[in-house]
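To start, I am sharing the structure in question, which I have written as C-alpha cells.
Note that this complex is displayed minus one protein chain, with the remaining chains in position.
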Amino acid sequence: MQTIGMIRLQMNTLITQARHDLYTLRMTTDETIKQLLIQRLWDTLSSIHFLNELLANQASMTMPMYQHPNGLIPNMVQTQIPPITPTPESPMVANAIQLTIEELAQYDGKNGRAAYVAVDGIVYDVTNNRAWAAATHFGLTAGRDYTAEFASCHAGQQSLLATVPVVGRLV
Amino acid sequence: MSKKRIVINPLTRISGFMEIDVTIEHNKVIDVKTKGNLFRGFEQMLVGRSPFDSVYFTQRICGICSAAHSMASSLALEDALNIEPLEQGRYLRDIIHCCEFLQNHIRHTYQYTAPDFVKIEQNPLFQADHQDFRLPKAINDRIAKHYFDSLPISRASHQMLAVLGGKAPHNHGVFIGGITTQATAEKIVHLDSILQKVTAFIDEKLLPDVYDIAKYYPDYFRLGGGYGNLLTYGAFNHYKELGTLYVDPLISTMDTIEPFDETKITEKIDYSWYKADESTYQPDKIAPEPDQEKSKAYSWVKAPRYDGKPMEVGPLARLIISGAYHNGISAMDRTIARALETKKIAEIMKLLLKEVIPGVDMQKKYQLPETAAGRGLVDTTRGALGHWLKIKDKKLSFYQIITPSTWDFSTRDDQGYRGVAEEALIGTPIEDPDNPAEVGRILRSFDPCMSCATHVYVPGKQVKTIKVF
Partner (left out) sequence: MERYLLPPEELSNEAIAESLTNTATEKIRNGLLQKKNLVYLELNGCSGNIISLLNGSNPDFEYTLNSMVNLRYCNSLMGAEGEQATEKLFNMLDEDFILAVEGAVALKNNGLYNVIGSFKGNPLTGLEAATMLGDKASHIFAVGACATHGGMSAAKPNPSESVGLQQVLQDKKMTKLPGCPVNPGWFLGTLAHLLLSGEPETDNLDRPLLFYSTLIHDRCPRRPFFDRGIFAEKLGDKTCLFKLGCRGPVTRTDCPTRKWNSGVNWPIGDDTPCIGCAQFGFPDAMAPFISFDTTRVVKDE
C-alpha cells in the first residue's frame, strides 16, 4: 500500500510538471527553450510510463478487485486514521475504474460511501477534501460531473486538480 | 372638528419597519391600521432544506430575538424526531433563553422606550419630535445617564449567551437535545459572575427608573388597554424536579383562566393579502397564497386567533396569568411588567445555574425520518412563538411560523375584531396631532418586532399597488 502511495505521488508530480511545461511551451517564443521543454516532456512521458507499469504490478499483487458501492460496508467507528493528503489507495490507470454517470451518482459521500466528482472525464475522490465539508461544495453535492462548474469557477486553476486523488474515468 | 389622518412611517426604535395609519376625530383615535413594511419569505425559503438547518436558519428572521427562534425550531424538531431532551439539556437551553430575555428587555427599555419619556441630550440622535417631557431634571438626567450605563449590561447579557451559545446574535448553542456543548465549572462561574452585575443593574437602576417614569406619566395607565385577552404557551415550566418556575400554558379572558389548547389556534386572512381555500385555518394545515387584488385587505401580517379571539401576548400577559401582577392592562403596565419580568428572569437563571451539572454531553448523532411533523410552542421575550414543520423525504416540506408580534400586531378579521395593538389605540386622546407622542409610546409598549411579524411572504402574483404595507 505504501509503495502505491509513493508511486502515485511521483506520478502526480510528473503530471503537474508536464502541465506546466505544456503551458510554457504554448506561451514561449524562445526556440531554445522550446527544444528543452519538448525534450523534458519526452523524458516525463517515459517516467510516467515506467511508473504506470510499476503501479499496475503493485496493484495486481496487493489489491483485491474493485468493489461496487453496494459491496462497501459502512464503517462508522473510528478505527483508523483516514488519509487527508492525497495518498491514494484506489486502483489506478492499469485496471482503471470506469464509472458511468449513474454509477458516479452513488458516490455521494453519505453513509460510508466515498465522495466522488468528475471533471473533464476524470473522477476525483473528494471524501476528505477540505473544501468539500459534508460532501458539499458551495451548493454542489458529490456524485456528479462538474466539468462546466469547474471551468466557470476555477478557470486557469487546473493545478487545483493535481492535489486531488484520481480514482478513475467517467465513461 | 373634522377627521384627520396621521401616518407615522417609519415607527423608529423597534426591530424592523412599521407604519401606523391613524384616523382621529375630536382629537381621539377612531380608526387605526398597523402595517409591517418588509418582506423576506422565510417559510418559503425553508422548504427543501435540511430539517437540522432550520435551527440556525430561522434565527436570521430576527436580530434582537434570534435565540427565540432557535428555541422554537429545536422544540419542533424534537417533536418531529421524537426526542426527549435530558433535563440538563433543558436547563442549559433555558439559561441561554434567559440571557436573550435579559438582553432584549434591557435594550428595549432603555434604547427603545426611554427616549419616548426621557430627554436624552448627550447626543442629537436621540432628540424627539414632541415636547411632552415631564420628568424633573434630576430624575431625567439620571435616567438619561442610565441609557448609557445600560449598554454594557445588555452587552454582558449577550456575552453570557455566547458563553454557552458560541456567539450572539444568531447563536450556535441551542439545538435538539439542549445545547451543543457541555457546561463546565468555569463557564458556570463565568455566567454567575456576569449575572450578579446584571441583577444589580436591574435592582438599582432598571426598576427605579421605570417606576419613576410611571409616576410622572400616570395617564399611560389608562391608555393602550386593548381587549384584555391574554395568552401564553408557557415559559420555564414543567421541569421534572423544579416544577414550573414561571408560567404554564394558559389563557385568560374576562376574569377566567383556563388551560391552553393548541387546537384552538387559527389564522385568519380576511384582511391580509393572502388567499386560500378557507380564510380561517389551523397553522399546520394551510400555507396561503398571496393575493394583492383583495380589496379589503391592507396588510401582509396575518391574524392569528385563539378560539376566534385576538390575544395579547408578552411580559404583561405572562405576569398577569402567573398571578404576579394585578394592576391592570395598559401601555404603562406593559413597560413595568417588562422590567419586573427582567428581574424574574434573572432569578430563574440563578436558580437554573445552581442545577447545572458540569460535563453532561446531551448531543447524539441524529437521524432523520422519511416523513414526520412537529411543532414547537414556547413563550419568548415578546410572547408566544410557534413553529410548525413537516418533513418529507428527509427534507422540510412545510414551515409555518406565528410570532408574538403577529399576535399583537395582527389585522382585523371577519368577526369584526381588530388586532390587539390596533384595539389598544382606539379612543386614545391625541394632544398634538402634528407631533403625536401617544401613538409611538403605546405601540412601543408592546415591543413590536416587525422583522419577525412580516417574515412571511409567499411569492406569486406581481404586486401592482403603489403602497405595500
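Annotations for the structure displayed:
Labels A and B are assigned to the chains in the order they are written; within every chain, residues are numbered from 1.
Convention: a residue touches a chain if its C-beta (ideal position, glycine included) is under 8 Å from a C-beta of that chain, and two chains touch if they have at least 3 such contacts.
Keep in mind that what you see is a predicted model, and the values were worked out from it rather than measured.
Just so you know, the chain we are not showing touches A, B across the whole complex.
Remark: the omitted chain is touched by one listed residue; of B:N9, B:T244, B:T371 or B:Q415 this is B:N9. Note that of B:S2, B:Q131 or B:Q367, the residue touching the chain absent from this view is B:Q367. Here the missing chain is touched by one residue of B:A128, B:L207 or B:I426, and it is B:A128. Counting over the whole complex, chain A has residues 63-64, 66-67, 72-76, 78-84, 89-91, 109-115, 127-128, 130-131, 133-136, 138-139 touching the chain that is not drawn. Contact residues of chain B toward the unshown chain are 7-17, 19, 37-41, 44-45, 48-50, 52-53, 56-57, 60-64, 66, 107, 111-112, 115, 120, 122-129, 148, 151-152, 154-155, 158-159, 161-173, 175, 180-182, 190, 361-367, 440, 451, 457-459, 462-464, 466-469.
Please note the rule applied: only the chains that are shown with their structure count from here on.
Chain A and chain B have Cα centroids lying 54 Å from one another.
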